[in-house]
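Take a look at the following structure, please.
All protein chains but one are shown at their positions in the complex.
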């Protein structure tokens, strides 16, 4: 940490900070500058240094260390590959996960699963527990939905990714599915993160709607620190002032995350754009930028979807997109 | 709802939308304009109308109804007063809640509680369960912390507000405290909202860091719809691009919320500014703008605080602020 | 400046940075830490240090100096008072500027000016050159408008504040008006800032819609550095994701600016909220937070205004607001 003193800090104030930091067990380095004194602070648990902001003469405390460890490249220089049954996320293959926003019926899931399988994809998405902004919106089929997904897995050999929203749904999802999704709204639901960290299932951790990349990686750190190293990051659009799209897809997060962390990152072009006709260009852009996978909403009849119809591809459009992604993946040295 | 057709929508496309909406049980009103046709849609569960966005010829679906009901002024024109023991939030008195960010020790809480009580305030704040961005930060004292708060209530007759972060902590908080706080990061933890809705305790619902006012009121609607009408809204700063302050305090939310909803609103000038020296002007501004209360972090020794020291007032500064607020409240026709 | 090296920077990389900085005339201070080396850099024109970001082994360059000088408290510890004829902005009196968004006719301006004068206010606002988002919107009356404003000054002894949008309009505004307004959209029109810096007129510098406080103060620095020290800052709402209000009024900017700079700050509650019925509470909040003034849109018939009608107070509402502000100002130790 670096403590920057005010330009008018007195020698006594500087000394008080120095003494306090030493008293707290830190080593300190004073750099008296022309305009202000800078104090470098070295030691463990440097978070405690922030407290001196409340003392006289301090202008700001500047962190220089990364606020996470286990998920960082510094700790683990090689990229992690997360294994989900036969599927490897973070390897050479770009993994496309597709399916409806919400599980609505056996027929709907089976129809989507058939197409997903026919396209050679290996992960089926579909929500059984739906965190909805309004209490009057469809809240999901719960365990019944999970059983339908499990049946699709059985029939088509697909891996299942689906969201858990609390301890109880996590117990069920961990039993019936292959990847536990933590939704954007729960990215800082730390009790859920801890619980997910205690399961053995791979986790798809969506970025919170206004989470910084540092906060997102700290959320991943919660899961890893509680015992589960199998975290897949998922960028799904951030909240900005622009309202043409539902959110603003932050594709720059791909190279940034790859520099900071060893965890794989997949992109959700459906929630971010909010419109099915903008999904395909953003999916292609994600692959070109180096994404390890995509998670795409597709529905047999989007206009009848109980959730997120406007942003769902119909199944022929999904097929068309997957074909175009295949050629693209090759050009950037991957397969799909 | 209003469906706005594309300028080049064909008569067949318009007819298909009309037929589909009637088929779904809505009444429709066509207004063919010079540039595009507008379809007014009347009926129940208009949320289903969004699905037509996926049909040909539709440009956008514009909602005209409020997405919440029980918390709206339309439903309940008079302001609600929430009773917390002898304290009324939303009445003439501006209710100031003060205390440390986190419960750290019996001594710390008792010292703060003594000052809070001595200033004639009636609600003590203090976190026993701390949702922290980093897994390595102090996570709170848990039930031990709640017992310390309960002791302060006993000794000083103060009401206690403290945060619950999941089902289990909610059970404890509902037992030991007087107001259950739902934190900004959990504003869209809908399972927690439902559970809080099933308790009888007043709830302090913080606005999510990037929640719109509509989403915040829908979160309140969750609680009320599940049985608990005693919701106090709390604005605590929203995330913007400006980084001098920790967040940007959105004081305009006061008149906006008062126009849309009957629920009381309190302001947190501590988390929003992130610096103790900016807390007092923002507290004064909040009262001048019509806030029903304030929640302020104060600590016997901010530089030693285990959480949020830089934004905590020391106790003499709290005293000074409360005195200035008292005169100010009178000028705007309130007491404190 | 502080250069933070990567955790895996080699000794050679550190040395290359050190040598380069010394070669560029800086003094450097190395602090080898447990996790990474930190290099303190002292000297003139430290902006050049940013270049080393492009060299191997550098993680980030952290500025520790303020990016402005003449407008800072460090340079000029006492608050500046800007004199506009008989009016002092930044002194004990809270200066209220009021009038229509745009000059539309002689009658409209005279009616507004009469009320403004009758309320004991001393500055009339009104736009003759209107920067409008659409090329098809009313673009202002130009010099004709300025002459109408000058007539109102003559008749009522009011000072005039009005916007300049380029060199030519600046020439005219400087001739006919008392305060030159630089609008939010021109806050980083540096050529205009330089030209304004070469006039002798007081300047009202609006904060850009997404300008940080640092960028705003640097814009002020442009004006002062080019010769004109008479800058009044004006916060008018920043762009955020919240859409209920036109912009989000950042009242925290008041204490922040007062800590960083000696320049006075006034608040525009009209453009920020965008709704006339939210103007009064925000005006009161601004005064309570320590604003040096307000600039408020008021119109004889807002529903007929050619610009910004929805956010304009009618004249009776203006009167009501001014009365309430008077009592409030006294409580915070000011007059109005």
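Per-chain numbering from 1; labels A, B and C assigned in written order.
Rule of thumb we're sticking to: contacts are C-beta pairs under 8 Å (C-beta built on N, C-alpha and C of every residue); 3 or more make two chains touch, one makes a residue touch a chain.
These figures come from a predicted structure and were not determined experimentally.
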Omitted chain's touching partners, listed by label: A, B, C
Hidden-chain contact residue, picked from the options B:31, B:45, B:92 or B:198: B:31
Among C:11, C:67, C:120 or C:316, residue touching the chain not depicted: C:67
Missing-chain contacts mapped onto chain C: 20, 45, 47, 50-55, 61, 67-68, 131-137, 165-167, 169, 185-186, 188-192, 209-210, 215, 218, 221-222, 225-226, 239, 275-276, 302-305, 309-310, 312, 314
Interface residues of chain B (partner: the chain not displayed): 2, 4, 7-8, 29, 31, 33-36, 38, 40, 42-43, 62, 64-65, 74, 210, 239-241, 243
Chain not shown, touching residues in chain A: 210, 212-214, 238, 240-245, 248-252, 254-256, 259, 272-273, 277-278, 281-282, 284-290, 327-328, 331-332
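In the analysis below, only the chains that are shown with their structure count from here on.
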Of all other chains, the one whose Cα centre sits farthest from chain A: C
Length of the line joining the C-alpha centres of chain A and chain B, rounded to whole Å: 26
Chain A and chain C: spacing of chain centres that average the CA atoms, whole Å: 38
Multi-partner residues of chain A (at least 2 other chains): 210, 239
